[in-house]
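Inspection log for the structure reproduced underneath, given as structure tokens.
Not every chain of the complex is shown here; the ones you see sit where they belong.
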Amino acid sequence: MQVTVLVCEDDFDVGAETEALRGTGVGAIASFTGIVRDTDGTGPSQHLIALTLEHYPQMTETEITRIVAEAGERWPLAAVRVIHRVGRLAPQENIVFVGTASAHRDAAFESAAFIMDYLKTKAPFWKKEETQEGAHWVDARLSDDEALEKWKRR
Amino acid sequence: MKILYFAWMREHTGCAAEQITLPENVKTVSELASYLGSLSAGHQTALRNLKTVRVAINRKYASLESPVRADDEVAFFPPVTGG
């Protein structure tokens, strides 16, 4: 399994990332792109000015690599690419890319969803949102923790 | 021992990283958190509710019961919100 994990301030190119997942025996590529939304989710009036992503250097790469390795044990994957941006991001900017390549679609889809669910709840990133009413740290969502349950039942 | 704080915990303690000398009676993460909480009012605020605090020792997730050693890097942070 070819694995690429990147944590950086720079933007990424979804086309180039998807292209890099191709290879012998690959019949299915699933990808996920996370994007900064215009609102902080509490209501349409809470217009978001920017999002700042803080992280724990070294531990982020280690933790994402561990999650990807676990995905590689559960599904027959040819390649995985994960990119997570840090720093200040404006609405509409990319935050995260997860791409998985396999012979068949189930493995590609499920492993991409699995990696995103674990990344959301285990990788040490923290979001601070700036709205017109000030800045605040984003609260962790219980629904993200609950999303892990479906992978444990298997 | 190197201690790290992230996100709103870092804002409360006023520092991202600090070097401390591990007191002899501090053997676990839980005891370390109590000791750090005594350092300043900000530290106390940051560490007041350990149920919502995550801990990593040498960049691996640990629990409140995990043992700590003088050469460890121990990080305290809120539940993560990336992705």
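Letters are used for the chains, namely A and B, taken in the order the chains are written, and counting of residues starts over at 1 for each.
What we mean here is this: a residue touches a chain if its C-beta (ideal position, glycine included) is under 8 Å from a C-beta of that chain, and two chains touch if they have at least 3 such contacts.
All figures in this text were calculated on a predicted structure; none of them were measured in a lab.
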The viewer shows one copy per protein chain type. What formula describes the complete set of copies?
A x2, B x2
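Methods note: only the chains that are shown with their structure count from here on.
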Need the CA-centroid distance for the pair chain A / chain B, whole Å please.
26
As the complex stands, chain A meets chain B at residues 34, 53-56, 58-59, 62-63, 84, 95-96, 116, 119-128, 137-141
Touching residues on chain B, where the partner in the complex is chain A:
4, 6-8, 54, 56, 59-61, 75, 77-83
